[in-house]
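A protein chain is absent from this complex, but the other protein chains hold their places.
Moving on, here comes chain A:
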């Protein structure tokens, strides 16, 4: 049988399954882009204001790490500086998740076996997943280019921006395709692919932070680590600077290698198996496993270790840059303003503001972890083992609370250790923030993450069919309204909807127990309501 037989049918099936999800990614990106463009035009209307801001940024490795290398001083270049890196990450994540969803996840749920038996060639599944991811990236690129053109930005820069996002997304689709062949289990494949996005982002950040500043004090030429990263390649297209179109060839080359590799691997392994095989497991369950909490810990621990390790590394990186923030930016108002916006505080000590802003980022990461962890409730229930577990003498509330405990505990560990890591690194670099202060600053973000958790439990109890969409949407909105609310120029009333708008920006401001207690109470109330609804509803089959 032709190895590609049935590909068309599978593409249609995949497109149907993703008819909500992918448009949300694409439209969401375009909306963020439009908001970003409007905010830049609003905040930095003059060349002069942009020069001031960028000059300061170019001198601060920390800012370069987070944002990227400035490519010029016009509006487009400013937008590139503020939004390009995050758009590339977005394209990369959209692509990796889509490819794993339509390859490994399909195999795991047995869908692929059904499809495989139904006169569909062995390459059809992978081909369909890749075609879908490519189409999504083309649409994403077109949507971004269109948005930028509509904002009145130059055509070549807009096109380069969209093209770089699309091509970078495709390269990550290729990486995910390889990961899906190598690993048994969609979780492992997803984790590998998502980690590669994170590593690529950080490598690029390190390269930019170590970059060399041009004579104008604005443009930065990235150092070699950037060139190791597919996201770095995307950035090196430098839209709205002097565009380097040839840099688009690098992700395309990676894509070609990955696609070739993935197809070779498909031919060499059996359906459902990975190339990295399983070791035999224990013949009996250990005591530690044999309780709802023990089970939940077992299911979450790998992901908790991953997130905590990532947070610590990131925290140490952030901490080690703290002292240099001071040197670079004391007299610079542009960056000052940017950080102040992120941290949501006005006129405090610059280093404090920097750390407060970074702790907010950790808060968002913790919330992201919490959403991912709690959605496990949903996967366990819908077509998962929850039916059998709840058929034993485990009550529903106890079962759900076990997962909630792992989510909350993991988030607390992430925040405390990220803060401690930042504090230690800061002390090593000669800063004086204090380990205890930064650990506390990290933990102060916990109530915001828990509020997001409470919301997820609420929709899990009340609207179980929509929980995946609503949970991620709530997280995205919390970030957009809270963390980026100022940058995007949203009105205060909208910003107040986000729990992140209410956490005290320690160490830029003092610890105030009021908002922390209030957020914790809201989180507890949401979770309690969710558990009550869950107890009263039918279990999904």
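Here is the rule we use: a contact is a pair of C-beta atoms (placed from the backbone, for glycine too) under 8 Å apart; a residue touches a chain by one contact, two chains touch by 3 or more; residues count from 1.
Just so we're on the same page, contacts and distances are computed from a predicted model.
Think of the chain that is not pictured: of "Cytochrome oxidase maturation protein, cbb3-type", "Putrescine transport system permease protein", "Tetronasin ABC transporter ATP-binding protein" or "V-type ATP synthase subunit F", UniProt labels it "Tetronasin ABC transporter ATP-binding protein".
For the options A:242, A:283 or A:493, the residue in contact with the chain missing from this view is A:283.
The residue touching the chain not shown here, chosen from A:74, A:387 or A:496, is A:387. Contact with the undisplayed chain is limited, among A:6, A:61, A:162 or A:292, to A:292.
Mapped onto chain A, contacts with the missing chain fall at residues 108, 184-185, 272, 278, 280-286, 289-292, 295, 298-299, 383-385, 387-395, 536, 538-539, 541.
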